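Of the protein chains in this complex, one is absent; all others appear in place.
The chains carry the letters A, B and C, assigned in the order they are written, with residues numbered from 1 in each.
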Amino acid sequence: MKFDTRTLILIAAAIVINIVGGQIAHFVKLPLYLDSVGTILVGILAGPWAGGIAGLLTNLVWGLILNPVAAAFAPVALVIGIAAGFLARAGWFKSWWQSIISGAIIAVPSTIIAVPIIVYMFGGVTGGGPDFAAAYLLAVGTSLIQSVAFSNLGINILDKALAALIAWVVASRLPTRLTSSFGFFSYSKA
Amino acid sequence: MLDVASVDFAYPGGNPVLSDIAFSVRRGEVLAIVGRNGAGKSTLLRLLNGLRQPASGTVTVDGLNTADTPVHVLAHHIGTVFQAPEQQIFNAKVHDEIAFGPRQQGLTGAALEARIAEVLGRIGLADAAQLHPLDLDAAARRLVALGSVLAMKPPVLLLDEPQRGLDANAMARLEAIVAEEAEAGTCVILVCHDMDFVARRASRVLALAQGRIAADLPTLDFFTSDELTRKAGVEVPDPVELARFLGLPPVLTPSALAAKWLADHRSA
Amino acid sequence: MSSRSGPQSGQTALLFLPGDSLLHRANPLTSLIFMLWMISAAAVLPTIGTTILIVAGVALSFAMGVGPRVTKRLVITMLPLLVALLVVHGFLVSRPDFIPLVGPLTYSPTGLEYAAQVVTRIGAMLTASLIFVTTTHPGDILKSLDQRGVSPGVSYLIASPLLLIEPFSERAKAIRDAQRARGLDLTSTFKARFKALPALLIPLITLALSDLDHRASILNSRAFRAQKHRTVIDAPPDDRFQVWLRRVLIVLAIAQLGIPLLWR
């Protein structure tokens, strides 16, 4: 797997967009992460492998600058990029509603990868939002692994559907001058 | 229309960027803000449109104190065209980009379309309405950014280096728009490095040096003072220099120079 | 130049702190393998061991001049995890040894023990990573990779995002200001703020893509990836002692992870 120079630069830019995305969510005071918009966008423009690498490296770079814990979740981000790329290849990023469905689909494999990391490495918690949902499910008598899986899946579906929708909105409004060098993008053209 | 009263500004923990700034601009005036890089021009611009607040003193735009008015509300009274049009263009069509501002003002339907058509005509991009703004050349992109602000019909217009990278045709459009706006009573403020452009279009020059006002004079008076232009670190436009070399009365523009020369040599 | 100093060469976005300590001067590979050894130890040690590892790690960080930053990051990251783990395992996950506390609330000593085990384990691993990232400049890691003939594309993918975060963050602010100054309201209803997102994100991404075009030409014209290997200047120094230290640490790490598995 050897990427051309443009794809390499695209991946690097997507990593930065993932990281700065949180800042933009803060500008509009919305409780969003927006940390996979760049990854999904690379999946749409340049395919599954580029998308996967963008996701993986986002979390590794995050580990270097802000929080090494993010590195533990790098495999999850990898899966998001790969899934987005395959869905784009299958033509599931051609319209806004397809993108929302694609986002919900992406949530499934990413949760499957995330749950064992959360349960076996972090004892079932992440120190973030899904913990409250998981705690509620536990309190009503669900097992730990199920609580983590349900709470993360629920939040992931919302988050990824939204991220995929935003990635689609951005991609569909890009000037052709800037996207013409990405042949893979033609799979997402209506 | 625009009033700046004894304004000081400093970034947190930094040296003062602007001190003791006071001036007002009337309807129909074209004021050029000039000075070296780092003299405080871009900070002053941000104080005028409310993106920054003065540490002391007040800035009043169209009767509104910038300290009590949210930036997006102030935007309807003072329109800013920034240096990099790419930082604000986000629609896939020139038409929609122009429509963004008036829509915020509640304009819809035929009135909106009429406004868009008028602006597209003025910036000379009527044929490009359905194109992606970023597929246009650099000068056209700059004009789209200008158009998106013109469409809001703000009583104060703030243009940051609008002349950059424009060829003769695009420049003529820009100059015509500046002249029309001033004629219509808009107060136009240019932040500008191109002194030929300032000499042709500005009625008054505000020169900043080290965060203070070094001069606030009619354009001709400013450019004919060696001391002030040196202090502000700006080039003297060639026609001003040439008129002086030739012993002609002071002028600002090539046309004025030619006219004075012709008048002077009529007898010859 | 392997130990960078002076505020000018440092990146504000990085956890790295310039300095001249033993770990700052060590070859990045040595630091990396030291970190991996510590992480492997944390994976297998009991609570008491991981606690000692954290204390030792924090002490080491102070000796290396990065103590305050490591401690601060450690506390900020671990506190929410600690609280969540105590609640989840101490009170929520049902266990045979539940003891009534007040009212309907019960707690489990084994659950609390488990929470302590997980917290100290993650804490020790985090301490190891923090010591590594605060004392090792990414530029030096990349030079070590280059030196070992790793493809220049890989170093590009790590270095470029690190360098671009600050400029992009500045750009995001400039875009926000430009949009507000043309009437975009970022303070009104949920729906309006949500609809404002494209106005902020699209310029950022189109600018990134227009950079891409230019940067690709620049990289190509600077012969990026034109040769299989590239020259490394100011390569981080290495010596026989460090080479041997790394070998010993690798063997130790494997043994630590392997022996408990064989035991079972």
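By our rule, contacts are C-beta pairs under 8 Å (C-beta built on N, C-alpha and C of every residue); 3 or more make two chains touch, one makes a residue touch a chain.
Assume contacts and distances are computed from a predicted model.
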Tell me the UniProt name of the left-out chain, picking from "Multisubunit potassium/proton antiporter, PhaD subunit", "Energy-coupling factor transporter ATP-binding protein EcfA2", "Hydrogenase expression/formation protein HypE" or "Heme exporter protein B".
"Energy-coupling factor transporter ATP-binding protein EcfA2"
Need the list of shown chains touched by the one chain that isn't shown.
A, B, C
Of B:Gly165, B:Gly185 or B:Pro218, the residue touching the omitted chain is B:Gly165
Among C:Leu145, C:Leu164 or C:Ala253, single out the residue that touches the unshown chain.
C:Leu164
Chain not shown, touching residues in subunit C:
6, 8-9, 11, 137-139, 152, 155-156, 159-160, 163-164, 166-167, 210-211, 214-215, 217-227, 229-233
Hidden partner interface residues of subunit B, rising order:
36-37, 137-140, 164-171, 193, 196, 233-235, 237-239, 241-242, 245-246, 253-255, 257-259, 261-262, 265, 268
Could you list which residues of subunit A touch the chain missing from the display?
9, 12, 176-177, 180-181
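Keep in mind that, in the parts below, only the chains that are shown with their structure count from here on.
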Report the inter-centroid distance (CA atoms only) between subunit A and subunit B in whole Å.
43
Separation of mean Cα positions, subunit C and subunit B [Å, integer]
46
Expressed in whole Å, how far the mean CA point of subunit A lies from that of subunit C is 19
In subunit A, the residues touching two or more other chains are 173, 175, 178
For subunit C, residues that touch 2 or more chains besides their own
186-187, 198, 202, 206, 210
So, in the complex, the side of subunit B touching subunit C is made of residues 46, 49-51, 70-72, 75-76, 79-80, 82, 84, 86-90, 100-101, 104-105, 134, 148-149, 152
For the complex, give me every residue of subunit A touching subunit B.
172-173, 175-178
Spell out the part of subunit C that touches subunit A in their complex, as residue ranges.
13-15, 73, 77, 80-81, 84-85, 87-89, 92-94, 114-115, 118-119, 122, 125-126, 129-130, 133, 138, 153, 156-158, 160-162, 164-165, 168-169, 172, 176, 186-187, 190, 193-194, 196-198, 200-202, 204-206, 208-213, 215-216, 219-220, 224-225
